[in-house]
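Here the complex is missing one protein chain, while the rest keep their positions.
In this document, chain identifiers A and B correspond to the written order of the chains, with residue numbering beginning at 1 in each.
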């Protein structure tokens, strides 16, 4: 099988998965208790008002009609309208997406910047203090619930020391960019933005920092003891070149795959991190939508997340297949 | 050693022993797990107080070694508007409540001890459920390959595309429809048998303990359902490789039924990675359970996550309410992860860090 056909196949599978996500989300809505009418109508609304609202929301149609309608509208870029605010779900979801992306990217940056050096140091100085420090940190990191870590960070750095804001998102990336020319002082805006992003990014990033550190460490240990490394060493290549050019690169390939699979964990972590820091992103939106049974918003959010997950994994697979052609042959 | 149809070879046991002796971390892990298990099992014997008993006069006591200056605010109405009066009260810790008390005057130590029950129960039952489901799917897919494999693995892909926390929250809503109670209340045999009472009288802690205990059944079902994919992936991989082994081919040629072959030959060989994964999954599910309780999606108030959520409103006045249960979570999950590392190093099943928070 050629590389192109491999990609095509993964693409088709990806479309199938997205369709599965849409269907599951749609079905979830019909088996979940708590009718959306309960949240739209006032508590003491008469049954007549409730019926009116059901008509207005199209909830009186048969299930398959609603499903086909939904798919049809979705293909036209319409995710329906929020039960609560009547605003198009696509507008509401994509408005919240940048905040979550910002958080996820910041957390990933934290994780990558910290974890790779930690993992490398840990593996190359095995059984030395640096290794013990790095392994202890990574053990703590994967064992700490991130909502609790967030609360403790707030307690220390926001309540006691008062160096970071306790919650909320100041400005954001786009507004910080705009401040270069805009009326607000650039430096103030960027400082406020970074300060507001700092604790949430650490909170979300810690688990992944710890996880990647462990992966890099054990992967490097495996590679360092493998035959080809001994061979290259025997050829007289400098040790640093061996380590960083060959060993680290080979280590990172499986790391990337695991991270692709952990993307769901990253988003799940973002949901709860956003809840702790009142971060106005997709995670807060999802919790709000679940509590309010605002299905169009929940559906929209899950579909966006699911699609993102599928796309990223196709990229990861493509990368993997490129680096390791055996995958294509399988 | 024989566990049902599965056997663990003497060599494996030797490896386990060797790694255990050489690794101090493994020993720490075992001790931590033992502590959590003991606390969970014998909670009604060792908890100093009934974890549900409130004493509003003793609310927000600090833990031993700390003194708290509490600002008590009262209101009074002057000309129809509400005025507030604040006075400072110094509150000292008492040995009666070593970890302090929460806003309702409940003993934090007893709540932490009882919380271990919820976490461990959900962790173990959830893992068993996830393993049963995932291993069945994975072995079926890997053994039969072809269309069945494709269908099952695409289902797994769809399931992976949902963040497990979000899926769990949505599913909890679903299950609560069929069962009005999201939790199942069982009587505590240690208490109803009178053992706890007898023991407590003997050691001078005559407080009556709760006679029932809540198992958050819906949470168990949901976390099991959410985490099956990891088991399916592992089991499938093992099945794929084992089915090509000569002895499996031979068994098939001899006309052995598929179920029999899978149980006699495939499953026993896949059991090591599944056990290691299961260990890691217990930790992952404990973290997931605490997240769910923290967000208010749980069936019980005796849960570490729930206490952290409650304590969050008191961070500025009583930091310990949110801190103590968090430490309990971290210690138990560390314990499980250490044991997981030990098993992995000893058994080398070839899996790495799967299963998320």
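Here are some notes:
Just so we're on the same page, contacts are C-beta pairs under 8 Å (C-beta built on N, C-alpha and C of every residue); 3 or more make two chains touch, one makes a residue touch a chain.
In this text, contacts and distances are computed from a predicted model.
With the options "DNA-directed RNA polymerase subunit Rpo1C", "NADH-quinone oxidoreductase subunit M", "Peptide/nickel transport system substrate-binding protein" or "Oligopeptide ABC transporter ATPase" in hand, the undepicted chain maps to the protein name "Peptide/nickel transport system substrate-binding protein" (source: UniProt).
Touch with the chain that is not drawn comes from one residue among A:100, A:124, A:138 or A:166, which is A:166. Checked against the full complex, the candidates A:23, A:61, A:95 or A:191 give a single residue touching the omitted chain, namely A:95. For the chain left out of this panel, the touching residue among A:158, A:178, A:224 or A:256 is A:158. Residues 52-54, 56-57, 59, 71-77, 80-82, 84, 86, 103-104, 176, 182-183, 296-297, 299, 301, 310, 312-318 of subunit B touch the missing chain (whole complex, contact as defined above). Subunit A meets the missing chain through residues 33-35, 38-47, 49, 52-53, 55-56, 81-82, 84-88, 91-92, 95-96, 158-159, 165-168, 278, 280, 284-285, 288, 291-293.
The rule is simple: only the chains that are shown with their structure count from here on.
The mean-CA centres of subunit A and subunit B are about 24 angstrom from one another, to the nearest whole unit. Contacts from subunit B toward subunit A in the complex involve residues 154-155, 157-158, 160-166, 169-171, 173-174, 176-177, 283, 287, 290-291, 294-295, 305, 308, 312, 315-316, 319, 322-323, 326, 329-330, 333-334, 337-338, 352-354, 356-357.
Only residues 13, 16-18, 20-21, 24, 28, 31-34, 139-140, 142-148, 151-152, 154-155, 159, 207, 211, 214-215, 218-219, 254, 258, 261-262, 264-265, 267-269, 271-272, 275, 286-287, 290, 298, 302, 305-306, 309-310 of subunit A touch subunit B when the two sit together in their complex.
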